[in-house]
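Let's turn to chain A:
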Amino acid sequence: MTDLVVEDLRIRFGDTVAVDGLSFELPAGGALGIVGESGSGKSATALALLGLHTAAQVEGRITFGADNLTTLTERRWRQVRGAQIAMVFQEPLTALSPFHTIGDQIAEVYRLHTGASRRAARDRAVEVLRQVHIPDPARRAASYPHQFSGGMRQRALIAMALSCRPQLIVADEPTTALDVTVQAQILDLLDEVRETTGTSLLLISHDLGVVTGSTDHVVVMRRGVAVEQGRTDAVLVAPEAAYTRELLAAVPHPKPPRTIDGEPLLRLAGVRKHFRQRRRGEPVRAVDDVTLDVRAGETLGIVGESGTGKTTLARLMTGLLTPTAGTITLDGTDLRRRPGGSVQMVFQDPMSSLNPRRTIGESIADPLRLSGVRDPRPHVEDLLERVGLARREYDRYPHQLSGGMRQRVGIARALAPHPRLIVCDEPVSSLDVTTQAQVLSLLEDLRTEFGLTMVFVSHDLAVLRQIADRVAVLYEGRIVELGDTASVYEQPQHAYTKELLAAVPVTDPAEARRLRALRRAQVTA
Partner candidate 1 sequence: ACDGGGGGGTSATGAFDPATCQGGTLTVLNQGGITHLDPARLYTSGGGNIPSLLFRTLTTRNRQPGEAGAKPAPDLATDLGTPSDGAKTWTYRLRDDVFFEDGTPITSADVKYGIERSFAPELPGGAPYLRDWLQDAASYQGPYKQPEGIKAIETPDDRTIVFKLSKPEGDFPFLATATQFAPVPKAKDKGVGYEAHPISSGPYQVESYEPKKSLVLVRNTHWSSKSDTLRYACPDRIEVTAGLDAAVINQRLVSGAGQDANAATTDAPVGPEQLAQLGTGGPLDKQVARGEFPATYYLAFNTKKAPFDNQKVREALSYAVNRTSVVNALGGSTIVGSSTTFLPPQKALGYQPYDHFPAGDTGDPAKAKQVLAEAGVSNLTIELAHSNSDDSGYGPKVAAAVQEAFKQAGVTVKLTAIDDATYRDVTGKPATEPSASLQYWGADWPSGGPFLIPIFDGRQIITAGGNFNLAQYNDPQVNAEIDAINALTDQSTAQARWGALDTTIGKLALTIPLAHEKDVFLFGKNVKNAVPDGWRGTYDLARISVK
Partner candidate 2 sequence: MIGYLARRLGGAVLVLFGLSLLLYGLFYLAPSDPAVLTCGKGCTPERLAEVRHAMGVDDPVFTQYRHFLEGIVAGRDYPAGPNTRHCPAPCLGYSFETDQPVTALLADRLPVSASLAFGAEVLSLVAGIGAGLLAGLRRYRWLDRVVNGLVLAGYAVPVFLVGLLLLLLFCVQLQWLPFPTYVPLTTDPLAWAQNLLLPWVALAVIQTAAYARLTRAGIQETLAEDHIRTARAYGLPESRIVRRRALRGALLPLVTLTAIDLAAIMTSAVLTETMFGLPGVGQLLVGAVNQIDLPVVVGVTLLTGLLIVIANAVADLLYAAVDPRVELR
């Protein structure tokens, strides 16, 4: 009975049109996915469903059950929000009030909509927390959000959404900030909730893989317009719109195997990096007894979840950090005595890796100047051209470039001093899938062209599979598995690797269902 029907939705922020004539339907109990790259109007649409826009002009019709949401009074809106339509936000860290306990926040919403007693509300909070699998919910209800991990916070938000038994849950990128394994758990949880409570779900994501396993219908958005919509199986298996095909093509694909038996260029022996904690207690063992060779000419992938020490390891390899114990040698000599520029790095955040107050040309020219080049400009322009930028971009500032362009600049800068080794720390994690694919292929081209040795750090198994020759799996600062890409992916040895692989979102609906079943089995086992 409570279909959500969106007709010709238009959302404008002043002159920019965020959503331009979007229409879709979500039947009761159904699950609809909206995918699209950044800025395509996904969040704008979600906010419109809850009437939360303050600065935007919203036109069109949104009917939800008997209500025309576009004409609701503020009073009536308040009754709808939370009680009939509940929202789960992207950033679990900031979406909860830091000053109130989780239980209080859930109870407050419940009381507001049901007028229940304090006691009843508290009980309900514990109940929904249990429903989202928070262990020991009665005790944890008294915790503050900062005492929860990211995944738990997202569960708490889902619990809050559940508390008033809404007919629709709108989840705007609910897993973007989470690790793959946690992402899989949250998606599974949403699926489970939908099954057990019968609410409908609107799941928004930029990741095709995320919507694949969790929705029956999907809308593909681009620049505020739905370029394609239909049943998930149909759209993903046989896309009609060119853009959808492009999206699907951009999803990383395994690369043909390559065996490299070059001499070890960089050798790590028994390397540890411990960070002393401010409060007394055990130091953080960010990297713990890592022994590893990087062979000349290969691409070594390093994978692991958030906080397992990937960045720390990468920085150790470049000499930006000095190990607490163990030795690192480059070509047989201690890394600390390496010549300047011989090891370079490409960073994750393209915004922070370029000095916002200097032109990009200057940023690239710096290492050249340091190595004694008098007039680096022509060199730099050549490099810019090589990474696919125009020569005249030399004089532009980072904020005038898009994320993908900035990342190209970062690569050009790393190339400039002709390094022996380039360490890439999640160079594509903050990019859209399409851009991600372009940057990855650029890196691959450059590697072959310059015969580079690369270390490629990522949390994304799919990306590594496309670029790495060998993969090291990092877990709590240790390397739990190391081998050729193909063998690691196909015959994982370590339990953690298996878990990781099972959690990877895939764009094949059948495969997605299989993996979910696999995970369920793992949990119940």
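By our rule, a contact is a pair of C-beta atoms (placed from the backbone, for glycine too) under 8 Å apart; a residue touches a chain by one contact, two chains touch by 3 or more; residues count from 1.
How were these picked? Simply put, all candidates are chains of the complex that A comes from, given by their letters.
Keep in mind the model is a prediction, meaning the values are calculated, not measured.
*Asks:* Check 1 or 2 against chain A and report the one that touches it in the complex.
*Replies:* For chain A, the touching partner among the candidates is 2.
*Asks:* Within their complex, state which residues of chain A touch candidate 2.
*Replies:* My answer: residues 50, 52, 77-83, 86-87, 89, 91, 94-100, 108-109, 112-113, 144, 146, 157, 160, 278-279.
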